[in-house]
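Supplied in structure tokens, the structure appears directly below.
A single protein chain has been omitted; all remaining protein chains appear in their positions.
Showing chain A:
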Amino acid sequence: MRVTKVNTMTEKYNMPDERGHFGVYGGIFVAETLIPPIQELNEAYQRYLKDPEFIAELSADLKNYVGRPSPLYHAERWSRHLGGAQVYLKREDLNHTGAHKVNNTVGQALLAKRMGKTRIIAETGAGQHGVATATVAARLGLECVVYMGSVDVARQALNVYRMKLLGATVVSVESGSKTLKDALNEALRDWVTNVDNTFYIIGTVAGPHPYPAMVRDFQTVIGHEAKQQCLEATGRLPDALVACVGGGSNAIGLFHPFIDDTSVAMYGVEAAGDGIETGRHSAPLSAGKPGVLHGNRTYLMSDENGEIIETHSISAGLDYPGVGPEHAWLKDSGRANYVSITDIEAMAGFHALTKMEGIIPALESSHALAYTMKLAPTMKKDDIIIVNLSGRGDKDMHTIAQREGIEL
């Protein structure tokens, strides 16, 4: 069996530093009560990352439980239609529970088990991370509480029901903007209160160190597989990578193993919502500035007084005012490009893939697809784009039907 690579560095790129800094970004910005559990987590993570038994168990779970490796699928018909580069889809939508999120929850749950924690908490936006967390908690027999903004509870009702079936308690969060950032606040409050027995599984590359590095490392399985699959299928590396960016975990999972391969362009796609110019969007890298939220310094959407601005996106999973600190670093360093796609464009991406390839994508992933529709035609026919199809669209049927005036 192929053993999963879990690595914190490539040959030339060694980020973050030991205190979790990616240049000026990242770090540990939390209240004092959370410092000891974060240190405990970091020690456990550093230790098990090098533990062959841990890696073997993780590899087996990823293969037999998650269903990895996920295919790299050549979307030939769509590529022909777009008339430019060959588009390959990394099929994270085929993972157990329907998105890339489970790669991370399987890893963190194994850590929780080894650390003797009996209670799991998580925040969720689209509900994919909540479902992926409830799933691994069920499997390990751990208590599970998932925090979700009440706006998201309403628009992702199906995932709420899935979590409940899996035995999780879903807490609807009524504070602030009632979306992902508020769910994160509430999860942090729970963690502060229950630090002794509780493991907080953060669902993206945000939060205080070591989360951005740890979640990335668990997600790099996407990029490692994609690289090998691309070489096997085409004999060469891709020319471009495209992934949507909410907190940025599916994007960094795909990008990271290619960071040293400077011929490979990287495009992170943020949610432009109603349009960047309207202010109703979720695109901190495209339109925000550096600040501190949820334990790290990164690009943020905050006003002139430093208050966090409410975000907007058709996709709950991208509806977040911050972004993982490593993306902030990759933006400033110029290694990756960050672009944005509106709700309307994302819908076009959604329909295009559904009709052309018989694959119904998640609304989050549809942002990456919509950008691919712009990018592919500008490239040569023998160029290769790998798009991270981070999740499937089942959870979004109600949102899409409603938007198009159809009653289910």
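Here is the rule we use: a contact is a pair of C-beta atoms (placed from the backbone, for glycine too) under 8 Å apart; a residue touches a chain by one contact, two chains touch by 3 or more; residues count from 1.
We take it that contacts and distances are computed from a predicted model.
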Options "ABC-2 type transport system ATP-binding protein", "Tryptophan synthase alpha chain", "Methyltransferase" or "ABC transporter permease": UniProt name of the undisplayed chain: "Tryptophan synthase alpha chain"
Residue among A:Gly23, A:Gly67 or A:Gly176 touching the omitted chain: A:Gly176
Residue in contact with the excluded chain [from A:Lys63, A:Arg114, A:Arg189 or A:Arg335]: A:Arg189
Footprint left on chain A by the chain that the document does not show: 19, 27-33, 35-37, 175-176, 181-182, 185, 188-189, 192-196, 289-295, 297, 300, 302, 304-308
